[in-house]
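Apart from one protein chain that is not included, each protein chain of the complex appears where it belongs.
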Amino acid sequence: MSQQLDPDRKIEGSYIFTGPMSQKGYALNKLGASLVSDDARASFKADEDSYMERFELTETQKKLIRDRNWIGCVKGGANIYFLYKITSVFGDSLYKLGAKQAGMSYEEFLRTRKISGAT
Amino acid sequence: MSQQLDPDRKIEGSYIFTGPMSQKGYALNKLGASLVSDDARASFKADEDSYMERFELTETQKKLIRDRNWIGCVKGGANIYFLYKITSVFGDSLYKLGAKQAGMSYEEFLRTRKISGAT
Amino acid sequence: MGKIVAGIGTSHVPSIGVAYDKGQQKSEAWSPLFDAYEPVQKWLSEIKPDVAIITYNDHGCDFFFDKYPTFAIGAADKYPIGDEGFGMRQLPPVPGDTAFSWHLINELVYNEFDITVCQELKMEHGFLVPMNLCFSQEPSWPLKFVPLAVNVIQHPLPTAARCFKLGRAIRNAVEDYNDDFTVAIFGTGGMSHQLSGERFGYLNSEFDEWFLDQIEGDPSALISMTHQELMERAGVEAVELIMWLVMRGAMSDQVERIHRNYYVPMTTGMGLITLENVVP
Partner (left out) sequence: MGKIVAGIGTSHVPSIGVAYDKGQQKSEAWSPLFDAYEPVQKWLSEIKPDVAIITYNDHGCDFFFDKYPTFAIGAADKYPIGDEGFGMRQLPPVPGDTAFSWHLINELVYNEFDITVCQELKMEHGFLVPMNLCFSQEPSWPLKFVPLAVNVIQHPLPTAARCFKLGRAIRNAVEDYNDDFTVAIFGTGGMSHQLSGERFGYLNSEFDEWFLDQIEGDPSALISMTHQELMERAGVEAVELIMWLVMRGAMSDQVERIHRNYYVPMTTGMGLITLENVVP
């Protein structure tokens, strides 16, 4: 059996989306997965709390979203591609979402890139 | 490559549910797949035609249903398990559906069975 | 290391579920079936497996042809009951074992089985009938379950050989798991029957008895059988018998048969076989 992940080699600043992580973040990801129409995005934006009610989020998960705590979401099993659909509704595009996870301002982040216009 | 089906050995009175059959009967099967709640079954029963409108059935497919032409459905790519959900709405249980395909009355069919009470 | 303690082949005819729900276990028509499972229930309550892996096929409760998987495995704590088109059966949700499911899925995928992983699955007759026959849900299900759904309805189906190899890989995954963990594995469906076409009602009891012989003594002829041959000899819908080979593949080459039954009241040969491994 060729194991593909080595639990003894944690990759710094990384959270591998394994089965147990997927189970833990299931409600968060389901919320993300729902945001694939203008209507859904508009209702979420208009009333976050009642939109969240449709999914079985725990109080902790709701708080992560209310606090825009994206790195907390990732640690809690949000898959980056589904999380991205959530953060986009709040204006956090992929690179803003990334900068927040890394604890930088968007401008700081852009300064670390070669071509800051290629967004 | 071990081919599993032999196109030169047609099995009498049988229609193998292959890819092309599945493609052909797609709308019929999608209609069947929808009938998995009391509400859906009630609306279909109440107004067949407008229920059928929700799926992209061809005129031929609609006529097969209106005519309760179950063997025609099977020849047209209806999968037996999805067709069964359609026929059940019209009171044709699995064995009645079967008898009709075989061109027998239900009573005739039951007489060919060992234990006619085991339905 | 974990251990497979029981291998069970059994039919999953929907009318058995109806008879069960109506309490007809002791009726003249149904007692030859249900009575045969009483010693099986007793045997299983003595063996007490931690988990039962149930190889079954969806009949349009969970999957549609928009996205139809060859092999799908559940990874949930709980599997609710589904509506197959005839109303919801009044049964409690089925308990799952998420930790073991993920272990199994990991090992299978890394061993080149291309599993569709299901964190939501609804249970239907293909799964529930074997459960109803082999376990009592009073006061609650006595073990946890892993649903393993196989495509046996939209060709191309996995070959019989592939099903057998999947069983082998499942055995290896169980043996790689926690000490003292015990598993019962089920292959369900069949036996001979045909539901679609003018050939509706076709049966072949001789074939079924031969299949029961071979699954016990020497499955090699079953492993190399094509879908064509299986459908010709046993009926188009009987091709689902390939699922018994997942069970057989998970057992040792030599097995001891504990129970066997065959009853054919209506359109389907209702078969039962239970096996234990002969440790070499």
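A few comments on the model shown:
Per-chain numbering from 1; labels A, B and C assigned in written order.
Definition applied: contacts are C-beta pairs under 8 Å (C-beta built on N, C-alpha and C of every residue); 3 or more make two chains touch, one makes a residue touch a chain.
The structure displayed is predicted, hence computed values, not measured ones.
Across C:E46, C:D114, C:E138 or C:D180, the residue that sits in touch with the chain not pictured is C:D114.
Shown as candidates are C:T70, C:T98 or C:N261; the residue that touches the absent chain is C:T70. Only one of C:N106, C:Q228 or C:T267 touches the absent chain when the whole complex is considered: C:N106.
Take chain C: the residues that touch the chain left off the picture are 62-63, 65-72, 105-106, 109-110, 112-121, 154-159, 161-162, 165. Chain B meets the missing chain through residues 1-4, 18-20, 22-23, 26. Residues of chain A in contact with the chain left out of this view: 2-6, 9, 11-19, 22, 26, 29-30, 32-33, 35-38, 41, 71, 74, 79-82, 84-85, 88, 94-95, 98-99, 101-103, 109, 112-119.
The rule we apply is simple: only the chains that are shown with their structure count from here on.
Taken pairwise by the contact criterion, the protein chains link up end to end in a single open path, with no chain closing the loop.
Ranked by C-beta contact pairs, the top interface belongs to chains B-C.
Distance between chain centres (mean CA atoms), chain A to chain C: 39 Å. Here the spacing of chain A and chain B, counted between their Cα centres, is 45 Å.
The set of chain C residues that touch two or more partner chains is empty.
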